[in-house]
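Below is one structure, written out as C-alpha cells; comments come after it.
Every protein chain except one is present and positioned as in the full complex.
What follows is chain A.
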Amino acid sequence: MSESGGIKSFFVEIGELSLFATRFFKELFSRPFETKELLNQCFNIGYRSLLLVSVTGFIIGLVLTMQTRPTLEDFGAESWMPSMVSLSIIREIGPVIIALTFAGRIASGIGAELGSMRVTEQIDAMEVSGTNPFKFLVVTRILAATLMLPLLVLLGDAIALFGSYIVENLKGDVSFVLYFNKVFDALSFSDILPATIKTFFFGFAIALVGCFKGYNCEKGTVGVGAAANAAVVYSSMLLFVIDFVAVFVTDIFFEL
C-alpha cells in the first residue's frame, strides 16, 4: 500500500472507531439493559484479572525499590524511598503498567472472542433472533472494562506499595507503620484523583478497541488472529496517548 493510501486508511479507521464509540454511548442509555451480562462481564474482566494484576503490582513495587535504592543510598536519601516510590506508582507506573497488562489480556481476549463469533456467524444468529448484538456483546464489555480497571489499578497500586515495603523492611529495617505513614504523607489528593480518573479512560479505550476490532473482523480465522493482535497493539498505543493528554490536563489543573 502506498504511503498516502496508508494515511488515508488510518484516518478512515479513526473515523470508524469514533462512530463505533458514538454508537456505544447511544446504545448505553437505551433499553433493554443487559444487566446480567454486564455482571457476567465484570466477573470475567475484573475478577479473572485479579491474579495477573496482583502479581504485576507486587513485582513492580519490588523491582522499582530494589533498582532505586542504591542510587538514593549514594546520596544518603533512603528515607525518601517511600515518598518517591509511592508517587511513581500512584501517579504513573501503577496505572500504565497495569493497564498495559490488562490490555494484553482483555483487548486480545475480546478481539479474538468477538472476531470468532463474527466469522462463525454467531453475531448474525444473535441479530436474526431479535437480540441487539451490539448491546449484548459490545456495550457490556466496554462498560465492564471501564468500571473494573480503576478498581484493579487501586488494588495493584496497594500491592505494589506492599512489595516496596518488603524490600525496605529487609534492606532498611523500616517498619510497616513507618513506611506507610511516609507513603500517605507524600501523597495528596492531586496525586490520587487524576491518576484514578485516567484509568476509567484506559479501561474504556482498551475494551473499545478490542470490541471494534473483533466486531468488524473479516477474512475468516486469519482475520481473528489479526483482530486480536491489532486490538492489543492499538489499545496499547492509545493508552500512551491518553496518558500524555491526562498528564497535560492534570498539569493545567493541579500544577504538577
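Just so it is clear, a contact is a pair of C-beta atoms (placed from the backbone, for glycine too) under 8 Å apart; a residue touches a chain by one contact, two chains touch by 3 or more; residues count from 1.
Heads up, the rule we're going with is that contacts and distances are computed from a predicted model.
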Name per UniProt, for the chain absent here [options: "ATP-binding cassette domain-containing protein", "Protein-export membrane protein SecF", "Sulfite reductase [NADPH] hemoprotein beta-component" or "BlaI/MecI/CopY family transcriptional regulator"]: "ATP-binding cassette domain-containing protein"
Residue among A:E16, A:D124 or A:D251 touching the omitted chain: A:D124
Chain not shown, touching residues in chain A: 32, 113, 116-117, 120-122, 124-132
